[in-house]
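With one protein chain removed, the remaining protein chains of the complex are shown where they sit.
Note that the chains take the letters A and B in the order they are written out, and that residue 1 is the start of every chain.
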Amino acid sequence: MNSIKVSKESGITMVTMSRGKVNAVNEAFVDELGAVFNDLASDADTKAVILTGDGKFFSFGFDIPELLNYPKNDFTRYLKKFSSMYTQMFLFQKPVIGAINGHATAGGCILALTCDFRIMVTGKAKIALNELNIGAAVFAGSVGMLKSAVGERNAEKVLLTGAMYTAEDAQRIGLVDSVTSEEKLMAEAKRIAEGFSQKNPDAFKTLKNLLRRPAADCFGRSEEDSILDFIEIWYSEPTQKVLKGVVINK
Amino acid sequence: MNSIKVSKESGITMVTMSRGKVNAVNEAFVDELGAVFNDLASDADTKAVILTGDGKFFSFGFDIPELLNYPKNDFTRYLKKFSSMYTQMFLFQKPVIGAINGHATAGGCILALTCDFRIMVTGKAKIALNELNIGAAVFAGSVGMLKSAVGERNAEKVLLTGAMYTAEDAQRIGLVDSVTSEEKLMAEAKRIAEGFSQKNPDAFKTLKNLLRRPAADCFGRSEEDSILDFIEIWYSEPTQKVLKGVVINK
Partner (left out) sequence: MNSIKVSKESGITMVTMSRGKVNAVNEAFVDELGAVFNDLASDADTKAVILTGDGKFFSFGFDIPELLNYPKNDFTRYLKKFSSMYTQMFLFQKPVIGAINGHATAGGCILALTCDFRIMVTGKAKIALNELNIGAAVFAGSVGMLKSAVGERNAEKVLLTGAMYTAEDAQRIGLVDSVTSEEKLMAEAKRIAEGFSQKNPDAFKTLKNLLRRPAADCFGRSEEDSILDFIEIWYSEPTQKVLKGVVINK
């Protein structure tokens, strides 16, 4: 593992995204994160999971400079892997707490949306599905998970304005569930994870499935088409121009 | 009728759950409540219905000690009846006001969710879908009705924490629509029922159908599977252990 760190303590498993300064998502990152959740699904020592990031970012989202080097068929493969991974995380059968330690933008926000509870640090950190501002779209599944979290109308506002939300503003629309200081973040996340970890795991799994499967079935039906639309816009001239200007401080 | 009392006055029909001290739901209760709503559907003297409970409970939910004596095939029959009954109530074509006079937990909360308007007494009474705390699940229809009332994200919070809500907290997430004192509950419920009873009944019926049929069609498709999952968890060893400890003050 290079991008993802895993540590376990008393039934709570901490999954820490740790790739460069901003935890930018590339193909290896997706492969590793998917493999980690696949392992934890059957790990008897994991009652609940905390997903967080190293440094000042939860995750910046896609590693755009690296992905711009991909030929279209490789990029398509990467996007399908990303879609499979977040769907797997959205339907993960154990409780997952998102401890949003810093900026969670675009694909980073999508990772946060897969969690069962989102707690975010107050301060400079922003959360956003700001793809529109770089001339990009998102997939049907990201829209579906966002709607589940904030409702249809707020989902429109988030996506069609591309606005950057502070933790407090995000809490107001339901994009995060609670807000805390940097110092208290991990203790709070552990406290919440412990609460979830004491529930009957079979009943929890069944309830989470009943809650989330209808949304996943619905967005699953248009996921592939939405990936094709995403690719078409990604490779359009005005979007490529913006994307080539994106610099990631690694 | 043993468990359900019915009284009529000026177009408003009062349906009072009245079984022991906590209005616990057993098979006879389900049969009677279903029959009452079936009759009221075609009763020209019923313009609107108030659903309430006798004593300190709206309803505790399932009569667990009694149902634990059921062999699995009888319990399955009972669950299917319960599902049919609440679906019938959710789609009932006249206005129904839930006058939540006391605790409304688990199956009792599900009955409250079928109403068009929920008014609840302030004070000690709690409302909850707390099945997870006894290691049990719910059916797809209960999830669907809950989502209709409070939205997807709040539905996750209600079901995946099993939290007990005061009337005020319940109002904050939309689980009840208004809060009042014990003294004023019935007068308030009647005032609201009278408002609804003056609407054109055919237009009301059509609008309610347009509003609720899509949700009912959606949850109807997974209702049977969810009953099978419910049964599997109900008869699992850890859940049976908890259920055998449940005592109902009759």
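Methods note: a residue touches a chain if its C-beta (ideal position, glycine included) is under 8 Å from a C-beta of that chain, and two chains touch if they have at least 3 such contacts.
Bear in mind the structure is a predicted one, so any value in this text is a computation, not a measurement.
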From A:V30, A:V121, A:A140 or A:A167, residue that would touch the chain that is not displayed: A:A140
Of A:E131, A:D177 or A:D202, the residue in touch with the unshown chain: A:E131
Touching residues on chain A - with respect to the absent chain: 131-133, 135-138, 140, 143, 147, 151-153, 155-157, 159-162, 218, 222, 226, 229-230, 233, 236, 238-239
Touch residues of chain B, complete complex, unshown partner: 95, 116, 147-151, 174, 177, 195-196, 199-200, 202-204, 206-208, 210-211, 213-215
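The working rule: only the chains that are shown with their structure count from here on.
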Length of the line joining the C-alpha centres of chain A and chain B, rounded to whole Å: 36
